[in-house]
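Removed from the display is one protein chain of the complex; every other protein chain stays in position.
Chain IDs A, B and C follow the sequence of writing; residue 1 opens each chain.
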Amino acid sequence: MLLEVRDLVIDYRSTRGRVRAVDGVSFNVPAGAIIGIVGESGCGKTTAVRAITRVMPSSAVFSGGSISLNGTDLVKLSERDMQKHLWRDIAYVPQSAMNALDPVWRVGRQVEEVLVARGGMEKKAARVRSEELFAMVGLGANRLSDYPHQFSGGMRQRASIALALALSPKLVIADEPVTALDVVIQRQVLDTFATLQKQLNVSVVLVTHDISVVAYVCDYVVVMYAGKVVESGPVADVLDRPAHPYTMGLYNAFPELSGDDRELSPIEGSPPDLLDPPQGCRFRARCPFSIATCTQDPPEHLVGEGHIANCHRATEAADLRETAKRTETWVGVTTE
Amino acid sequence: MNKPLIAVERLTKRFDVSRSMTDILTGKRPQLQAVTDVNFTLQRGETLGIVGESGCGKTTLGRMLIKLIPPSEGTILFDGKNISGMDRTAELAFRRRAQLVFQNPFDALNPHFTILRSLREPLHNARVPGEEHVSRIAEAMGMVHLPAPDHFLQSLPHQLSGGQLQRVVLARALVLRPEFILADEPVSMLDVSVRAGILNVLREVRDRMGLAAVFISHDLALVRYVCARTITMYLGAVVEDGPTADIVGNPLHPYTKALVQAVPIPRVDQSHAPLPITGGLPDARNPPSGCRFRDRCPLAEGRCASEVPPLRDVGGGRRVACHLV
Amino acid sequence: MQHAKEIALPKRETRILSSISRWLVAASTIPRRDPFAFAGLVLYLIFILIAVFADSLITHDPREILFNDEYDLASNLTPGGDHILGTTYSGRDIYSQLVMGTRGALVVGVTAAVCVVAIGTVVGLIAGYFGGLTDTLLMRLADIALGVPFLPFVIVLAAFLNPSQWNVVFGIALLLWPQSARVIRAQVMTLRERAFIEAARVTGAGPWRIMFVHIAPNVLSLSFLYASIAVGWAILTEASISFLGFGPSDSVTWGYMLQDAYASQALGRGQYYWFIPPGLCIIGVVVAGFFISRGYEEILFPKLKD
Partner (left out) sequence: MTYFLKRFAHMVFVLWAVATILFFMFRTMPGTPLAAFIDNTTTAEQQDALIRQFGLDKSLGEQYWLFLTNALQGDLGQSFFFKKPVVEVVMEVFPNSVILTLTSLIVAYLFGIVAGAYLAWRRGSWVEGFGIPLVLTTRAAPEFWLGMVLLAFFSFYLGWFPSGGANSSGSEWTSDWQRVTSLDYMSHLALPAITLAIYLQGLPLLLMRSNMLNVLQEEFITMARMKGLSTWTIVIRHAARNALLPVATAFALGIGGAVGGNVVVETVFSWPGIGRLLVNAVAASDYPLAQGAFLMITAVLVIMNFIADVSYHFLDPRVRFATR
């Protein structure tokens, strides 16, 4: 197992008090696999994956848990030791590369900078390696001398992927890498990313809010809600046989191109305020199947091979799934 | 076929582009053709989807329909009257009948106005008598399922969530009881679970008020859920027009095919076949001659480069702009 | 579809009251949220009070030449006795001049600031909103005004027109409006593209209503910040002009005091009590303006988000 995240807890200090953005998140990343982390805005998915690099805003605090890469717990490492791992072992692909590349530097030089500063390469060798990397992601070598603002959206994401793969890292974290792209370019960039991942046998943690993208590329999926993991497991199992009401609700709310003309049912209400989160299961207020015991923390139920769901009623998942398909189940759930 | 509510003929929009030294000397004024020769009609109560990637001109087309920007060529007839060159009273009448729902709810309400004041603005401009405001606002808020306790009306936009704001924006559009609504990417800024709510409200309002609507989006799945008929656009031109079920089920134009095939679906067994389309979007300032899609089209042949394919009627209410289909 | 519940439309008074209370709440948070602005406000208040009650605060007539008991000129008395800050070379009471100077400074400062910001805001609004030819014309005018070196212009102006405070105000109004006009024009141009302004157009508001009802509130905060800076510039300029000898000889201003001190070799005699206080007063008022407009940073560097 390349990466194991255990009970990770991260708080943000803000003027209104401490916001617990990530509250006891655990997931594993096997070598050579693509893990999808799905959830809506504010569910803590970006905070959780950024924590792996330990490059966080100054207001962020590691309040617990461990992140072990090949056995070494990154949370305990000193600043200097952690820096050794950065980009050599763990790389990052940002959402919109437009402001992730230095606007006054040519893109080629930014790739070379990493190769020389962290890869220990000579300037000439770095130049050749950059051309290789650009060719790998489908960009011409002539693009190396351009500035970031001269790149289109798709090209910028390809450049970011090339940058991430520069030192052949073991793990690449991609935070919504294709969300800002149009569907055709998105497909092309996803295909490039997936083929490279297979070729170089790199593990990838892909953060997205789009379950179709997860279905298209990922091997495993982790569904997060309000700072906690609600369900995780192989993509096929979780999508075909969701065991947590939130995953079911997410699926129903998702318009599907090929599906029959089923009525979409929104999940009413809005996510809880993480300044003082509700007791027990955080989805309780919006869940059509919530019962009295939901006020206590939900246990971790194994519902299939590597497929867990944190819900008191996970055992009744099969019939909950049927009722969840009917839109009236979701109407009038919250009094808010 | 009674008179269509909106008739668009040969609509074109060109934007001036920065001029290089040689342009100035040679007196050339290079321009970007954002929308080229678009024709379609919209019946009362009909919902038309306009789908395309960014840069295809769908938003520019929308802004012309709602009279935010003037067309360079061609005409837009609203209930038989040309909407450009209207005097003040005619324009006000048009504004009462045609409204717009914005993409970014967080930016569509004046941060200094309370929700109430934003909702009264259209009524004030349309000179609706004061005592009618109460009932109109209540009616509009009811339709978008917005709870109407007093504090809600007095709060400021930053105190509301994205979903609530978009409902206020929709209520503001409905308060004048319009006949036509233009929605430009109305849900793209919202979370998935909230989107469905807004889409359902849009469908419900359209049916209850018999509204005609144009729904602009880059997401084919959303358009399929809301619109009976869809137009796909590429680099400023309409490439296909027809019932949504046919467009999605059996696309004719090579670009629409690629568009439909490119959309991922939430099922693991979806096809991973490479798209029948190569390369990227060409530079809009000098598009390929003839059919604009020919440089990326697998079926392209000589004729495509020399002759612009007209939007041909191919029966079943479908039109396609391609020589070979 | 539940029926549209009757909503009681809050009456006009309650709406005005609620917006005032909202404003007061915001104002009350200033001391905690932004100590600079609060300090600036307090300083301003003090100077305004001094300026208003100047007549009762002064011990002597600032222009009267004083003689001691033996009937010879009470020149260069050191602070003490009935001259809090001593007397000048020509026997005038320094403290009284200082107090009267406050009134002169504030009058010039505020009027100049009002002119500059009024012109700047209106030009910025019109150029920013309408664009096209009007925009180009107004901005070319601004470029010309910016092309004229400010201090030399006011010097020439003061020299030819009979010296009075109003030359400085006129000079400032004539040349300093482009800075605020450009900043406000840029702000208006961004606002014009905002969705809520397009919403106003779509709901039928006319251009003038959009400019003064929708855009103006968002721009007023910027013009207010610019005003508090403009007060500072005006006072500094007036002091410089008086120091160069082109100031009005009829009224007493801090610049006049400094020029008087410089001309009568107060530096050589080390009469710090004469030329230090006027300088400190100028700093006080001008820095108060900067503090109030803590947005001073926002003005020069708008993107700064803490």
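In this text, contacts are C-beta pairs under 8 Å (C-beta built on N, C-alpha and C of every residue); 3 or more make two chains touch, one makes a residue touch a chain.
Small disclaimer: the values here were computed from a predicted structure and weren't measured.
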>> Using the touch definition given at the top, which of the shown chains does the missing chain touch?
In response: A, B, C
> Out of C:85, C:99, C:191 or C:239, which is the one that touches the chain we can't see?
Replying inline: C:239
>> Among A:5, A:19, A:33 or A:100, exactly one should touch the missing chain; which is it?
In response: A:100
> Which residue, A:27, A:92, A:193 or A:225, contacts the hidden chain when the whole complex is considered?
Replying inline: A:92
>> On chain B, where is the contact patch with the chain that was removed from view?
In response: 18-21, 24
>> Counting contacts across the full complex, list the positions on chain C that touch the omitted chain.
In response: 36, 140, 143-144, 146-153, 155-156, 159-161, 232, 236, 239-240, 243-246, 255, 258, 261-262, 266-268, 270, 272, 275-276, 278-279, 282-283, 286-287, 289-291, 296-297, 300-301, 303-305
> Hey, which chain A residues sit against the chain that's not shown?
Replying inline: 53, 55, 83-88, 91-92, 94, 99-106, 113-114, 117-118, 146-147, 149-150
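By definition in this document, only the chains that are shown with their structure count from here on.
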> Viewed as a graph of touching chains, is the assembly arranged as a line, ring, star, complete set, or other?
Replying inline: line
> Most remote chain relative to chain C, going by C-alpha centroids?
Replying inline: A
>> Measuring centre to centre with CA averages, how many angstrom lie between chain A and chain C?
In response: 53
>> Suppose each chain is reduced to the average of its Cα coordinates; what separation in Å results between chain A and chain B?
In response: 32
> Taking each chain's centre as the mean of its CA atoms, how far is chain B from chain C in angstrom?
Replying inline: 49
> Across the complex, what residues on chain A touch chain B?
Replying inline: 40-41, 152-155, 182-188, 190-191, 209-216, 235-236, 239-240, 249-259, 261, 263-268, 270
> Okay, in this complex, where on chain B does chain A touch?
Replying inline: 53-54, 161, 163, 191-197, 199-200, 218-222, 224-225, 248, 258-260, 262-268, 270, 272, 274-275, 277, 280-281
> What does chain B use to touch chain C in their complex?
Replying inline: 66, 68, 88, 91-92, 95-96, 99-100, 102-104, 107-112, 114, 116, 118, 121-122, 125-126, 133-135, 137-139, 141-143, 148, 150, 153-154, 169, 172, 176, 208
